[in-house]
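Only one protein chain is missing from this complex, and each of the others stays in its spot.
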Amino acid sequence: MVKFTNPRWWVFSRIMAATLGGYALATSSSLFFSQLLLQSLGIYQALHIGMLLSFLIYACAAMWAFSTSTAKRAWLLLLQFNLVLITLSGLLMQVNP
Amino acid sequence: MKGDFRQSMKWLHTWVGLVVGWVLVFMFITGTSGYFKKEITRWMEPERPLASTHLDKGELLAMSQRYLAQHATDAKRWQIQLPNSRDGNLTLKWRKPPKKGERRGKRITKIINTDTGLATENIRATGGGSALYSLHYRLHYMPRIVAYWIVGFCTMLMLIAVITGVIFYKKIFSDFFTYRAKKGLIGWLDIHSVLSVIAIPFHFMITYSGLLFFLATYMALSFNLSLNSDQQGEYYDQVFPNNIVHEKSNVLGRLAPLSDMYIVSKQHWKKDTLTNVTVNFPMDSNSRVKFSRWETDITYNPEDQLVFAGVSGKIIEIPTRKVTVPGQINDGFISLHEGKFATPIVRGLYLFVGLLGAGMVASGLILWTTKRKPKQLKKTKGPDFGYRLVEQLNIGTIVGLPIAIALYFWANRLLPVGMENRAAWEINCLFISWAVLLIYPAFRPAITAWYEQLKISAFVFCFIPLLNFITTDKHLGITLPRSDWNLAGFDLTMLAIGLAFSFAAYKVKKHVIVKALKPNGDTYKTDENLAIAGFSSSTAKKESN
Partner (left out) sequence: MLLLSLSFITMTLFCLAMEKHRKLIIPLDIPLSVQACLRPLAWAMLIISFYLSIDLYGWSIGPVVFFGMLTGCLLPLILLLTFRPTIIPLLAVFQPVIFYISY
């Protein structure tokens, strides 16, 4: 088993977290917003707003992934946020027509 | 990550800038040149006639109508571009009907010589300013989708760089006006900060709006998860609604004189800024003529278009497009990015901030090497590979890319007119010369490479007006007296850029000489330092006195 003692591994891990986890967060948040606003605006506008916001959310997520105290924390919290948003979107999708 | 939130943001800012800095310089320079793509294309097709912005638009419309009625009777749509301050030529466009197996017909573009009413023949094949601009988002030598993802990746990293830059810079307000020149590292830090901070709204806007261009591509996952393919078509129609398409009646009709419609339009619009006229189904009784003027809004202003019934010449009321809020936000950002609405002064501002953006990234890259230089020079085996690579890429991109673009213009004048694939070869010249300029600094000491490339760029730019004089008949001697400011402006701008580079070269030379002769803590000895920079010590002593 390779020992991840070299700090570069942790940087790499954070980069992965920021890139992949951030993209997942952007996608899940855009889905969430589109479901949230579905009733008031219709699917097309809601999705559009969700996508417009997703870039900013991605930037913030990526930045934040580099500010946590350890790389593990970055992964954990990103996964948590993602799961929460995906669950909420799923629930909303059931509720919405 | 680094113990302090600000410190982590600073680390991130540096690394993000370093990873994509050179691509960003490329994108800033090609993008800024894109604001002038029409002007550049006009210069690159010197066979075009001189500007005719002083002629009456009604007469020009009559001339166009005559030409099109003769040569383009089989087209579904005629497009007339009147001379304006950006493009002083009368341009007519239409599509031939599609041949068997083609989806759409071949596109024909004709530049009309307003003295004769005939089309200009034998314009040299060139990509023009549009090819240069398309490098900005399409890159080159790769499939479209790969380029879009690379460009999107770099833009997202730049967005992160902009936001982290604002977050971690503590002195953003206190050092707002500070520029400590001639103080080495601090001077570069100040330049970088100043260039970024004074144009923060622009930098944020241009980065975020850049990402919006390919919204559905970048957010493909959520787009495809939310909408099936029918809905996707509906999405585009709803969020980016098109004008109502009207039907052909298949009954022959005669088009009323466009110049009459022009007179009506002048009464309707207070300012005469008519730019384009589009005629749909010109030979039909159900033809429609759309007059468009210079955009007055970054989103949709229905007043910018006037539609006439082709046969009667009467104005038709077109119902306004239904717009949505997110659609307007999207449109607004995209039109801010493209700047198509910009009048000449605002366009000048775009040029200014575009160059500021390129300068911001470039100064950041230079700041990185300057900060690490003392430590790197002290290393026993010479500077690290990473440092050397960054320095080499800096020289090759910050000075090398402008040289490559100037050589693109040289190629336009020097490549034989009848050459096959001429347009492609002009761009190839750009990339070949850029490759050479990126690679050769590896074999020269850094300061020599900087100085050499600055000298080359000064020469290459300043020579363009002269090259124009030698190879064509649209040089400054002709264009200035005729007040053709597009063409003259191009030559003068090239001259100005060349002079700016020669000033930079002069400053670099002075800096080296001053540093060499000052006893300081550098590890280089005086004579060695000068020799590396390519000067002899006697010249240096003479220059410093």
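Which chain is which? They are A and B, in the order written, and residues in each are numbered from 1.
In this text, contacts are C-beta pairs under 8 Å (C-beta built on N, C-alpha and C of every residue); 3 or more make two chains touch, one makes a residue touch a chain.
Being a predicted model, the structure only gives us computed values, none of them experimental.
Chemist: Can you list the shown chains that the hidden chain touches?
Modeler: B
Chemist: With the missing chain put back, one of B:M9, B:L135 or B:V353 would touch it. Which one?
Modeler: In the full complex, the listed residue that touches the missing chain is B:V353.
Chemist: Using the touch definition from the top, which of B:W149, B:F202, B:W485 or B:Y506 touches the missing chain?
Modeler: Result: among the candidates, B:F202 touches the missing chain.
Chemist: Touch as defined at the start, partner being the missing chain; which of B:T91, B:Q238, B:N276 or B:T299 qualifies?
Modeler: Within the whole complex, the residue contacting the unshown chain is B:T299.
Chemist: Need a quick check: the contact residues on chain B for the chain that isn't drawn.
Modeler: Residues touching the hidden chain, for chain B, are 174, 176-181, 194, 198-199, 201-202, 296-299, 332, 336, 341, 345-346, 349-350, 352-353, 356.
In this text, only the chains that are shown with their structure count from here on.
Chemist: With centres defined as the mean C-alpha position, give me the chain A-chain B separation in Å.
Modeler: That pair's centroid distance is 34 Å.
Chemist: In their shared complex, at which residues does chain B touch chain A?
Modeler: 1, 5, 8-9, 11-12, 156, 159-160, 163-164, 167, 208, 211-212, 215-216, 218-219, 221-223, 225-227, 231, 234-235, 238-239, 324-327, 329-330
Chemist: Which part of chain A faces chain B closely enough to touch in the complex?
Modeler: Residues in contact with chain B: 14, 26-28, 30-31, 34, 42-45, 47-52, 54-56, 58-60, 62-63, 66-69.
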